[in-house]
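Only one protein chain is missing; all other protein chains are in place.
Coming up: chain A.
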Amino acid sequence: MSGIDPVILLAQLMVVATPILLAAIGELVVERAGVLNLGVEGMMITGAVCGFAVGVATGSPLLGFAGAALGGALVSMIFGLLTQVLLSNQVATGLALTLFGLGLSALIGQGYVGLRGPVVPDLYLPLLRDIPVLGPMLFRHDAVVYLGLGLVVAVWWLLTRTRAGLILRAVGENHDAAHALGYHVVRVRLMAIAFGGACAGLGGAYLSLARVPQWTEGMTAGAGWIALAIVVFASWRPGRLVIGAYLFGGITVLQLNLQAAGVRVPVEYLQMSPYLATILVLVLLRAGRAPGSLGKTFHAAQ
């Protein structure tokens, strides 16, 4: 146990939580608009391979992340077209999107296995990085870690403080009423789905470009599902989302460290602990209810 340094632990926590946080904040917006997209895992892994491919081709991590966001958004538009225009079932389509994303990414990624991607540099924050303890913990990360947190704040502000956010919530709460008032339900939802796809793509690319950093098939390994669960258990609120993602990241890092330290607990128990703890805590915190039209198909009646 003595081998675990809390400063490094917390620094790692922010890195581990970032892909989940990015995917979850995107899905939160999607669900607040009343759409249940279960394809987060598929969009993440598509983002991971697109980001890695663009990164390798251009040598620029920035372009890599942009490519990942674009890839995720494009894949999400398949879901958007099917569910919003062709009125297919959201649950089935979302599951199909996950399977499709896993297959598509394996296909695209064939030539990239074993390659090294461009290095994502840490953001150089003068002064802040030199604060003892807090510096190495909070201020020596790459830009994407801060982007994730910034997005959460931006989404919170958008949802609670702006008219666009009010319309988005209205569409998710009661799509028939929103339509009757003349809001474009399908348009709002498509935009939300695209945003969700882009965020999931960024989350995936963070794995393949920054955290691992390599391309391996199926490398998201269920992170998309965790993001989905965190959105629900966070009661669709951005603030709680951060708690959930960081808690999950924290316990993941902790159990990895415990494994490395050779604690005499079967590995399987350690591996399941992040999932158990996250669900437990968020269930205890649970408050509020789902958006009223979540997962329901909208068809503009005559």
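Convention: contacts are C-beta pairs under 8 Å (C-beta built on N, C-alpha and C of every residue); 3 or more make two chains touch, one makes a residue touch a chain; residues count from 1.
The rule we apply is simple: contacts and distances are computed from a predicted model.
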Given the options "Integration host factor subunit beta", "Glutamate synthase small subunit", "NADH-quinone oxidoreductase subunit K" or "Nucleoside ABC transporter ATP-binding protein", say which is the protein name UniProt records for the missing chain.
"Nucleoside ABC transporter ATP-binding protein"
Just to verify: which one of A:V133, A:L181, A:A221 or A:A261 makes contact with the chain not shown?
A:L181
Contacting the left-out chain in the complete assembly, out of A:L166, A:A221 or A:L276:
A:L166
It is residues of chain A that touch the chain not shown, namely 163, 166-167, 169-170, 173-174, 176-183, 289, 291-292, 302
